[in-house]
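Left out: one protein chain. Kept in place: all the others.
Chain IDs A, B and C follow the sequence of writing; residue 1 opens each chain.
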């Protein structure tokens, strides 16, 4: 038995002994653990599982030990993931600090910044949110206007961010700000600050689908110490690009996750349209449903192929834009089809006259419209494919 | 009875007495009379009808009498049209001279040019063709390069035209040429010349659908007398715009005419797919067919409404681009649907193993693809709608 | 024949345009929604509309109506669609008034029609029982006895059902669900014993209710029209409603499109208005074509209704199907082209999408009407 095999055996044993049984079941959204100054554990087992994983530093298994990480090698991390998958262990901690800020700090942060911020992220002690988009800067993110003025020993931040997910629940924010107004991309910096700093206000945004975790966040004369600048002054755009790539992938997943709560279209169609002789009882809709179903399958196969190509090092690029575009458009079509199948039963906003599934269909149909906007619109993805993959001229 | 009523009565009597019965039936394409130096009359009655209408000068009823026209007022022309319609009289003479060049000469021509060219057009003695597009100048017509150099007492024309319809059968050409290479739109002039002039060569273009009346036409050191310039030197673009507007309308009609030879899609569908219980026996295709049929009906109603608005003076503009776009796209879809219905029977190129209707379906399907290219592509029409109607910014 | 508006219709359209814009803008619907208003509409404003004759547009002067015809009513509906105004136009004016006029007894007409015209009486048609429009599937049972009829069953998606003073209930008096024969209609008081009405809160914030009939007893004179033979008159009035609703949807589509085009002109990204991007231009031009086509079908169908032409059923399906296809395209594109702001409840464009899907499902969606059109055309 080699070292990796020994690691796998040990890990398996540890997981079997330490992961509570209730933490091996599919997780309802409300049981997600986000950590922070006021952590919430809807399920007591969540806390046990969270604490044990934190103690192992396996919330961030591959981070260096000096910054609170597990210090595992790439191979060991993969094995840990595989073993957790085998037992269907829940993710112990959801965190933008882990998924987004951490990699940025590891790459761009000073030793002091790493030492200060990474361990609390690893232990889930602070909850982070991001501040990228602004009302005037959507697809054209680099046109952002939130100003950070150099006041000698601190920056003074003024401006507004939108789509700051979970900002109303976050302790700290990592934020793109303008530090030079005479240039566009080269005048952006990356700042960190505490959401309790005076002058920070945040409020959730009501969407067409109802309340949301998205927020508007306002900064009025917010004082940020200079050592909370990450990377070079005016060097924030490189960091932004790295973060956006990540966000794009996340949102394609979210699109699929949103869809995932609803049974496949053809099952909804059978339920609401009937299926004499086993066939959906509206032949025109049946044709639309099967076409959609086939495209889903083709899309899944393409994701699988891209993963294999990526592993083999033969990936051709453009995949993430294609997945973001196609996945979100496909999800929108799925809900339009479902709405057609469900008829007036899909039109309920709230109340007892509709069952929960039907109410969820309506809300999710509305929410799906955002998939092709957030994280880079469909139009932006098509532009990227045309430029990067097809090399069409500007 | 007022003067117009008397004119109507007289016209009706004249038509009834002079229009041969065979000239009141739908006209096969090959029986069209185009006139020219070597006129062709596939049907002897066509010549009788042609000669009588020429004698009346009713080939061009509204042109002034001095240029060989009928000298009718607008109201009288309309009445003549209505009465010919009532009897279903055939058009006695097809002519680009009448439909395209005539209006240009009446507006821009010198008295000498009118006197020289209009009467032979009215009498169908000369057949004209147009020379606009060039291999490098399609959608961007004004980038045309065919050069007319001023050689003192004549122009020397060198260059190439494409899509010169019926050029191989035409006696004269009206042609857009470049007379100033230092500017774009303001360097174009409008020339007339005889196709038998040395240096003119023309050959029909084989299309993907087979032979065609479109030609490529080559000019090598063609000498054109200076009095054959129409309008101002370098003032040809205004004339071109007027002609293009006309061509656009024609092509939308041609598109419909091409489609017109084939029975409605739903009849083809019933024939090839069967219709148990009166319903097309492929429910998914039936849905596509009915959607197409409904769009056809909606499109026809829109043409009707536009005509009424135009008459009432409330037309909102953009109609011709919309009709060109929608009509030609609709025609392409029609043939794709028909091809699906007809299956392998629609795949025949020639030979006895397919019936004539089936062979025509295949050829017409291919030919329909040109509808959305010729006379301004669909893309150009959408640009025009966005700019002129929706006033979206450049 | 004419697809244009005459002077009277143009004036009516201009006036209603101003009225809805001033009195019932989308903010009014938002206020009703956020205030959890129990009726879901403004009865005072409805009386004002009635004073201007809109409640009696389809009714002859005998009953106080102005007899402007469907083409006139179409203009009112189109303009109401522009502001998504919540009114009883559909339930009372488009559905109930012509039904009573067509098959009501003299007494019923005298009792009901003038009260509709004055804006005092609101009626609702209780028709649907399943989530997809299929009138012949009516199962709600009406049993005759010596004193009248006893109604048992349930209705869903009854527009204005919770506020209607009276209901026209489509019932089955013979045959089985699916049969077109055997349907009868009854007038039932909104407060009848055994009738339970539950308002449904729909995504469009407009008004509908689910009803249950538990041994609801009606007198013999509650019968509206002939026994067992309601289907013909019902379908005819439904065709009018389909066309009228298509006019409303046309108005919504035109307004959502107009707002989107305006947004494309003012929203800047990358230093230029996003309306200068060719891909968006082409999609906008496509929407323009679909709107123009829909408009033509609506005008032709309204004209055919007034001319009592035999092709009304075909044209009703044509107009409703086109309106459904158009509004789905236009509202989806409107939200997408508005970007993130289009996803917020604060921005009004989302209201058009929400209303659109309800209107699409009302009186048959595009699929229903494509199938019906093909059947009517013999294929």
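Here, contacts are C-beta pairs under 8 Å (C-beta built on N, C-alpha and C of every residue); 3 or more make two chains touch, one makes a residue touch a chain.
The model shown is predicted, which means the values in this text are computed figures rather than measured ones.
Although it is left out of the displayed model, the omitted chain contacts the following shown chains in the full complex: A, B, C. Of the options B:27, B:156, B:205 or B:262, the residue whose C-beta touches the omitted chain is B:205.
For the chain left out of this panel, the touching residue among B:5, B:82 or B:140 is B:140.
Only one of the listed residues, A:73, A:245 or A:308, touches the absent chain: A:308.
In the complete complex, the hidden chain is touched by one of B:7, B:128, B:272 or B:299, namely B:272. Residues of chain C that touch the chain left out of the display are 277-279, 281-282.
Contact between chain A and the absent chain runs through residues 266-267, 269-270, 275, 278-280, 286-287, 289-291, 293-295, 297-299, 301-302, 304-305, 308-309, 312, 314, 318, 322, 325-326, 379, 381-383, 385-387, 389-394. Within the entire complex, the positions of chain B that touch the omitted partner chain are 133, 135-136, 138-140, 143, 162-163, 205-208, 272-273, 282, 284-285, 332, 336, 339-340, 342-354, 362, 365-366, 369-370, 372-374, 377-379, 382.
The criterion applied here is as follows: only the chains that are shown with their structure count from here on.
Ranking every chain by how far its Cα centroid lies from the centroid of chain B, the top place goes to A. Of all chains displayed, C has the C-alpha centre closest to the centre of the whole protein C-alpha set.
With centres set at the average Cα position, the gap from chain A to chain C is 42 Å.
Once the centre of each chain is set as its mean CA position, chain B and chain C turn out to be 45 Å apart. Separation between the centroids of chain A and chain B, computed from CA atoms only, is 58 Å.
Residue positions of chain C touching 2 or more other chains, listed in rising order: 280, 367, 370-371. In chain B, the residues touching two or more other chains are 286-287.
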